[in-house]
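Yeah, one chain of the complex is gone here, protein chain that is, but the others are all in their spots.
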Amino acid sequence: MAVPNDPQLERPLKPKDGTAGIERPRALLDSLPEDPRPLMSLSSRHVVSSRQFDRDTLLQLFRLAAQYESTPALLHPPLAGKILISAFYEPSTRTRLSFESAWHRLGGDIMSITDARSTGIAKGESLPDIAEMFNNYGDVIVLRNTEAEAIYEMLDSLRIPIINAGNGIDEHPTQAMADVYTIFKWRPELTSPDLPAGKRIRIGIIGVPSRMRTVRSLLLMLAYFASSIEEVAILSHEDNLFDEGQHEELTKAGLSVRVATDLDGELPNLDVVYINAIAWVGDTFEAMGMDMRLSAASPLKKDAIILHPLARGEELSTDLDKTSHNWYFAQARGAVFIRMALLTCMVRRIGEVMDVPDTSRG
Amino acid sequence: MAVPNDPQLERPLKPKDGTAGIERPRALLDSLPEDPRPLMSLSSRHVVSSRQFDRDTLLQLFRLAAQYESTPALLHPPLAGKILISAFYEPSTRTRLSFESAWHRLGGDIMSITDARSTGIAKGESLPDIAEMFNNYGDVIVLRNTEAEAIYEMLDSLRIPIINAGNGIDEHPTQAMADVYTIFKWRPELTSPDLPAGKRIRIGIIGVPSRMRTVRSLLLMLAYFASSIEEVAILSHEDNLFDEGQHEELTKAGLSVRVATDLDGELPNLDVVYINAIAWVGDTFEAMGMDMRLSAASPLKKDAIILHPLARGEELSTDLDKTSHNWYFAQARGAVFIRMALLTCMVRRIGEVMDVPDTSRG
Partner (left out) sequence: MAVPNDPQLERPLKPKDGTAGIERPRALLDSLPEDPRPLMSLSSRHVVSSRQFDRDTLLQLFRLAAQYESTPALLHPPLAGKILISAFYEPSTRTRLSFESAWHRLGGDIMSITDARSTGIAKGESLPDIAEMFNNYGDVIVLRNTEAEAIYEMLDSLRIPIINAGNGIDEHPTQAMADVYTIFKWRPELTSPDLPAGKRIRIGIIGVPSRMRTVRSLLLMLAYFASSIEEVAILSHEDNLFDEGQHEELTKAGLSVRVATDLDGELPNLDVVYINAIAWVGDTFEAMGMDMRLSAASPLKKDAIILHPLARGEELSTDLDKTSHNWYFAQARGAVFIRMALLTCMVRRIGEVMDVPDTSRG
């Protein structure tokens, strides 16, 4: 098949055209003043839900992520000697490798569980007991589980921090962080608390808030920045788009959320289009919203960006990959750096990468 | 599910009440004088059976484990650059992660096999050939296999040391080390070779010596300390509790082993109660002894401690977790440190953590 000196075997050293977002953390970094204080409380908490954060903590996490993305090679990796327990009881490549890459780049070691059948769960061990064991083996746990309740059942026994990397149809908060981090790399001015009304953005979400954990966590995360968002349009033909109280919670937090069904009618007014067609149910997934697809022929606003959090199916045409709408590659890349930022804080190593007040050195 | 600032998401930094044993390696450490000489021969041997050890070697391993448990962060990790082959051809979380955590804490790297189907065994490769390959890839092997014979079939081809992490229903010597290490952390005076008769302890083992590798290895390990043990009561309603010669071998080694069936009648006289209800047979397990259960309502001696080596089922009630009888959490924790001690010696790195005579620097 291959021939000698086949140019296909030459490797491009730079990103291809159209993936502009990959190289742009610098503007975000410069737009945010460093302040380690909001990050210092992260070391005494688990990360289960988007609800646990606030605007200042998130902005400082985004700033640290942008710092890591600007200078990826660390001279003194802050997590040397630390051990991550990467426990994926549900199939994953993207999220598992993204967390593991983040941890390795910080200098730490990893123990992976990639198959529930290879574990004590197969012998009937309870989740609180597994949590008690994990206390002895590692410094942080990243957990993905098909059941929403699983992570909550472990909390009582844990003395080391745990991060929710997807619990059933409930939440996936670090994916939401990666989503918002991407939006702020694209438009750093959106981080301002008093953005003029004319500068606010419209976001379209093709997905189902009640059944997609990524969408649920993203909406909660966007609510912290409601003052920069004119409106969120949920694009779907499904019924029961919201759980009881879900829409009210967002509205109360100041986020304007509207349902729409005419994709091509909405697209010309959207600045950010987020698309996802997979919902996890139990230990399998179902495709939904396949009637709503994006391609280079879609009536996208000239400057609009597209985000896509998961494995791509037919809902997102590859003919968009080389256009300037493609920020989904940047989004996947940024996920590594936002996880590096979060992990650094949770293991009390902020003091190694930021100047923190002496009395509370992280 | 979660709400902002949910106190459940605050992480306790200290162990909960009732798990007192977790913090007590210091007394054991202080009670044993350091002597590296018995440890120095470990680097030229495989570890397959509890039968391979002796009292002095075990006490120095326990001492080194207590030293590691007292100061877990090592400034100069002694196994930097060394590679562990973690070969688990039978499902495991606890033992695999415990060994891998021990190795990572010593600074080494790991290659894991967690599924026999992903390996050359699926292509019909023989065990001696696999052993020959392993010589080239790593510095130590930890093997778990459903067949008792598997590890013996590899020995002839091996130039790097191998540790038996469970071979069928035969042995699991490092688990037995963790068990005895826990007993000695609880009562350091038991390490004395001339304990007064009145101070000797009574140990109850709820399990089946002929079919549980953990029990088989523990009994052999206890025999080295027979002078500190008044009696071992095997508590079971099963038939064929012992293999041919098994009881005789223990008696000959000085250990007094008696069979009993009345759990509640025995409990008031037992200082240590070891309980396990799983026996591995082939590539699955069977529960046994489920008629013998422990709970906070059991007539336990006031100072008695409970040990449990594996995934817990209904045989051990969680209402004991917050009592002072719970030393099974300390036991799981200690397993990491005893494995650190053993691994350090097997890779000839004692000289990096203890003062050894110059002529035979480890």
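Some notes on this structure:
Note that the chains are named A and B in the order they appear, and that numbering of residues resets to 1 at the start of each chain.
We take it that a residue touches a chain if its C-beta (ideal position, glycine included) is under 8 Å from a C-beta of that chain, and two chains touch if they have at least 3 such contacts.
Predicted, not measured: the structure shown is a model, and the values here were computed from it.
For the chain left out of this panel, the touching residue among B:S49, B:Q67, B:T214 or B:N326 is B:S49. The chain omitted from view is touched by exactly one of A:D115, A:E147 or A:E231, namely A:D115.
Within the whole complex, the absent chain has one touching residue among A:L127, A:L241, A:I278 or A:A304, and that is A:I278. Against the chain not shown here, subunit A presents residues 1-6, 8-15, 73-74, 77, 88, 91-94, 97-98, 100-101, 104-105, 107, 109-110, 112, 114-115, 278, 285, 310-313, 318, 329, 332-333, 335-336.
Listed by residue number, the positions of subunit B touching the unshown chain are 44-46, 48-49, 51-52, 81, 83, 85, 109, 111-115, 117-126, 128-130, 132-138, 148, 152, 155-156, 158-161, 170-171.
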